[in-house]
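Here the structure comes first, spelled out in structure tokens, and everything after it is commentary.
With one protein chain withheld, the remaining protein chains of the complex are depicted in position.
As written, the chain order gives the labels A, B, C and D, with residue 1 at the start of each chain.
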Amino acid sequence: MNFDTILSINKLVAGYGETEILHKISISVNKNEIVSIIGPNGAGKSTILKAILGTLNIKSGEIFLKKTKINGVKPSDVVKKGVGYVPQTDNVFVSLSVHENLEMGAWTIENNLNDKFEELYNLFPDLKDKKKQLAGQLSGGQRQMLAMAKALILDAKVLLLDEPTAGLSPKYRLEIFDTIQRINKSGLPILMVEQNAKQALQISHRGYVLVDGSNRYTGTGAELSSDPEVARMFLGSRG
Amino acid sequence: MWESFWFEFINFYFIPGLVLGCIYALGAIGITLTFGILRFANFAHGEIMMTSSYLTWEFVLVASSFGLILHPIIGAIPASICSIFLALIVDRFFYKPFRNSPTIMIVIASFGMMLIIRSLVQVIWGPNQITFVKGIAKPNQFIKDFTSNFDMMILIPNKHISILLGTIIIMLVFNYLLSSTKIGKGMRAVSDNPNLAEVSGINVENIVKATWVVGGFCAAAAGVFLALDTQFIESTMGFRMLLPMFAAAILGGIGRPFGAVAGGLIIGLAEELSAYPWLGNGPVISPGYKSGVAFSIMVLMLIFRPSGLFRGKVF
Amino acid sequence: MEIFLGYFLYAMSLLTVGGIYALLALGLNVQWGFAGLFNAGVAGFAAIGAYTYALLTTAESQFHFGGLELPLVVGDILAMIFAGIVATIIGLICIRLRADYLAIATIGIAEIIKLILKNETNITNGPRGINKIPRTWEHFTEERFYTNFPMNLFLNQKGWEAFFASIPKWWWQPFFAITIILIVIITYFFLEKLRVSPWGRMMTAIRENEKAAAAAGKNVTKRRIEAFILGAVIMGLAGAFLGQHLRLIEPTQTFDPSKMTFLVWVMLIAGGSGNNKGAILGAFLIWFVWSSSELVTNGVIEILATMFDSIDISILKNRAGFIRMLFIGLLLQLILQRYPKGILPEKRPAISGKY
Amino acid sequence: MSKIALEVQNLEKHYGGLQAVRGISFKVLEGQIFGLIGPNGAGKTTTFNMIAGSEIPTSGKIFLYSNDITGVPTHKLYDLGLLRTFQLSQEYKKMTVLENLMVAGSHQVGENIFNSWFSSKKVNLREKEILEKAFDSLEFLGLSKLKSDLAGNLSGGQKKLLEIGRTMMTDAKLVLLDEPGAGVNPTLMLKIIEMIRRLNTERGYTFCIIEHDMDLIADLCQKVVVLSEGQVLTEGPMSKVKNDERVIQAYFGGGVDT
Partner (left out) sequence: YSDVKIGNPMARTGPIPELVKPMSAAVDLAVEHVNDQGGLFSDGQKYIAVKVDSACDPVAAVDAVTKLVNVEVVTGIVGPVCSGATIAQAESVSIPAGVVTLSVSASSPAISEMENGTDLVFRTAASDAYQGIALAELAMSKGIKDIAVSYANDDYNAAIAAVFSKAFTSMGGKITGNEAHEPNKASYRSEVNTLGSGSNNLALFAYYGSSGITIMRNALETGAFENFIGADGMLAQEVIDQLGAENLGNVTFTTSASDSSTDAFKSWKKHADAANVPASDPFVPNSYDAAFLMALAIEKAGSADRSKISAALREVANGPGEKILPGEWKKAKEIIASGGSIDYVGAAGPQDFDENGDVAGLFSKNTVVDGKWKPVVIK
């Protein structure tokens, strides 16, 4: 095992109930890396993230956070161990206000976080105006921002993002990718699932292409973007 | 004329209504919490009330066999701890397996628990009524004398004073707990979206336990206060209170403990005042329809303002 | 021989009551299983059916309204219609409430119905109830029936008396049971046809996501009320037959929600909600367990008594009723945990093969 | 000159103190593919909700083929040929994928209780047509394999596809698509664009699309309206809009790569 590996998934087999969705998937995230997973709808990308969080039954294979094995650990404990996670859907508390949502993001931390909140509000000025509004009354994009902000409060060891830019306007999409890069520069490795695959690969150090629950291609972001096969099948390039 | 109206109204309708309302309110807090956080109508709640009053009686009895004469409120302390454990055990073995199932499963399970707990109590202590406190409670002489100096004689027995005070104290503690501790916030998060709460690092099971602790304690308090007021205990006393307590919880708004308190007081007052001779000599509506008062208020509330007075949840 | 006859008649009674509960469960299945309406007022609708039937078909009485002596079938039909009318009114008021709220509102309304039946003494004879409710088939042996049209076409009064004296007294019991079973079967076929039809699909869609269903052109409110009424009509019919079976109905205990409503819910959930076969199976199974458990608990207590001479069984005997409740409660928990989706879970109708 | 399919006049929506939409007017011509874009929270979805009858406007009017449809409930609009999809997918979780599509079919004679009891023939005939359509749609979306899976178990993107599939089930005149592309794989997205175009040209559907994917908008839309803070910022063909300084400021943030 690479000494610098933060998160590694080893021949993971998992699924929902009887049905097996992931077939011997292996993925790793190293120190300071942004890693993207791309692939068609239903390939099992979100399932991988759920497996890491522990909301899923794992049939075989292993998941390591640094050197500790985390399969079979309760989700709330996985979060405590330092895994931040933004789900693809249902990712904010709709009946809580924006600010309370952020507080929930900071559940596992004890100390005073006012500075941190300020920082996030500066990052997402839209949210600042809506501090007291219920999250259920936000627009689709605003919700997505809130969900991101909520995960960023934690001083996580690794951050898992499930389609962080889905539904965001081009401007915010850029900003989110910027933010992701910025956070990453500050030392936080990130594993994200994206359908805006081109842009995602541009900022990723490495990428995985997943098809039908198996690894299909692996490479650096640049390699994958320039691979014509990948581009045609998964990036939506014409011709 | 006016004075005698006040005298009658306050002493014979308003204060009794208030006392009844306090008991409803305490019970409704537990209901509103489980309804809001675990998302189901807990039919076994009344049985926890009932069990705690039996336990209180048992503790007082055991103590007296050691020559110790306890006030029931003292006996209620160990009893409420037992009730909390009862609530936790029931949750662990009978509700937890349905945490991810449709609501109806757990509602039915709670109905089953209602039967189980009640028949257990009946098998252990028998179905007969048991005297909780003997005799007739006369009005507190001091308050009577004191207030009659102002031509506003108030008749209130000590048991009612302790119920009113007890409710206020519990309410204050509860307020602190919900608004100023993390647990209160966690409860709201879990109530909103348990899955998301879990992946936000909140230990959902602990929050659920906290909910049962609070709900169980309030139920115990309500049960003991009810027994203090009626001065006897019997195995269906909890179930008798259940529907008005549901009404109170809905009236106040689900998931809103203070709404439940307001709802409880309103239902209690409404029930008692429905028999007041507002027009002429007889009650306005036949006392045979008394329980209809609570239900009618509840149904009207559901229709015109389903979120309740305090804007609770509407699923 | 006599023993055999006894068991046969007990079996008929199990079928009768089981069938009545099966109808209630089928009605609830339309409301909950198909349309997702949490009706906790089952007993209220059964009461309306039973009282309608009773008031319309009984002979005149000084105690209550009615005495119209309508033909029994007309009584059954009007029981259904009246339950439907009440359901329409309740539906118009409450149908937009969600899940548990609807449940609590319907409990409240059923409770109010009960209070009305109890307090409007001039009409319903209040808590003392209505008795001498004529029972299908058995009623032919009553004078006021066999001396009237159409029975008098076949034989005169003497003739009928002689005829009834010549056949066993229990002759009507199997007929009554079979009639109820037939009604259950017919209801089943109608409901099953609905379930696999576009109507059933639409109802399920509304149950699952009303926002999307509205966008797909479904009039959510109207359809919900439709299902609510259909279910209530079936419950009203069940109520009419319950009244016939008991021959006396009174508002307090007969339609006690903590027994009837609860039992019907248990039947549906244990059998499998959304599945008509499940509803029927659940009803018969649970009623059989419920009814026979009394004999079983008595037996168990006897055995305990012979095993442990030292324990005082008189206490247990006096509390046998509660032990039975305890046992039923535990059994219920077991079924729920073992078969969370019911013994026959809901299955989506197979589509491609059918058309 | 083609007819006006949809016209919105001075539409406003207030939530308490918040003015989500403050006076929007635009027209959509029959046969047009029309884009509605703008920053997050601009009021796009709210506008859709009002058109589709799930929110009642605070003020203003909406016309569908010159009929005033302001405040008409959703299910009636369906009969008038107006169909919408949802930004956050709304599927029937416990029904199969196939059934999810079939529910959306039009002229369901079998939805009348008495028909389904007593006129099986008529019902079955119509069912067959609906079923065929559903199979075609599944084929097109690449969901055929999943036809008997429960829709609740689909992945986020698959649900989105199902959402689009529903619009293929009926003969709608006007279709409102709320972010059909969000979360959909880019390759599939090309297919969706193709489908929208085909429905538009072959069947004459009029489309009104909210989307943040500028490729899709630029590809498809003859005309776009840009909303910002509940008001129309500008409107016109994409080529004109994308160079508007204010739009770049508020929306693209200089990141337009088309």
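The criterion applied here is as follows: contacts are C-beta pairs under 8 Å (C-beta built on N, C-alpha and C of every residue); 3 or more make two chains touch, one makes a residue touch a chain.
Remember, predicted model here, so these are calculated numbers, not experimental data.
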item	value
Omitted chain - touching chains that are shown	B, C
Omitted-chain contact residue, chosen from C:K193, C:K218 or C:H245	C:H245
Chain not shown, touching residues in chain C	2-3, 5-7, 9-10, 13, 17, 63, 115, 118-119, 121, 126-129, 131-132, 135, 138, 169-170, 173, 242, 245-250, 252-254, 256, 259-260, 291, 294-295, 298, 314, 317-322, 324-325
Absent-chain interface as seen on chain B, which is shown	8, 11-13, 16-17, 19-20, 23, 122, 126-129, 131, 134-138, 155, 157, 226, 229-232, 234, 236-237, 240-241, 271-277, 281-283, 286-291
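Just so it is clear, only the chains that are shown with their structure count from here on.
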item	value
Chain labels contacting chain A and also chain C	B, D
Chain centre separation (chain A, chain D; CA means) in Å	29
Separation of mean Cα positions, chain D and chain C [Å, integer]	46
Between chain C and chain B, distance of the C-alpha-averaged centres to the nearest whole Å	33
Chain A: positions in contact with at least two other chains	none
Sites on chain C touched by chain D in the complex	190, 193-194, 197-202, 204-205, 208-209, 211-220, 226, 230, 346, 348, 351-352, 355
Complex contacts: residues of chain B adjacent to chain C	35, 39-41, 94, 97-98, 101, 103-105, 107-109, 111-116, 118-120, 122-123, 126-127, 239, 243, 246-247, 250, 286, 288-289, 291-292, 295-296, 298-299, 302-303, 306, 314-315
Touching residues (chain side chain B, partner chain A) in the complex	182, 185-186, 188-189, 191-193, 195-204, 313
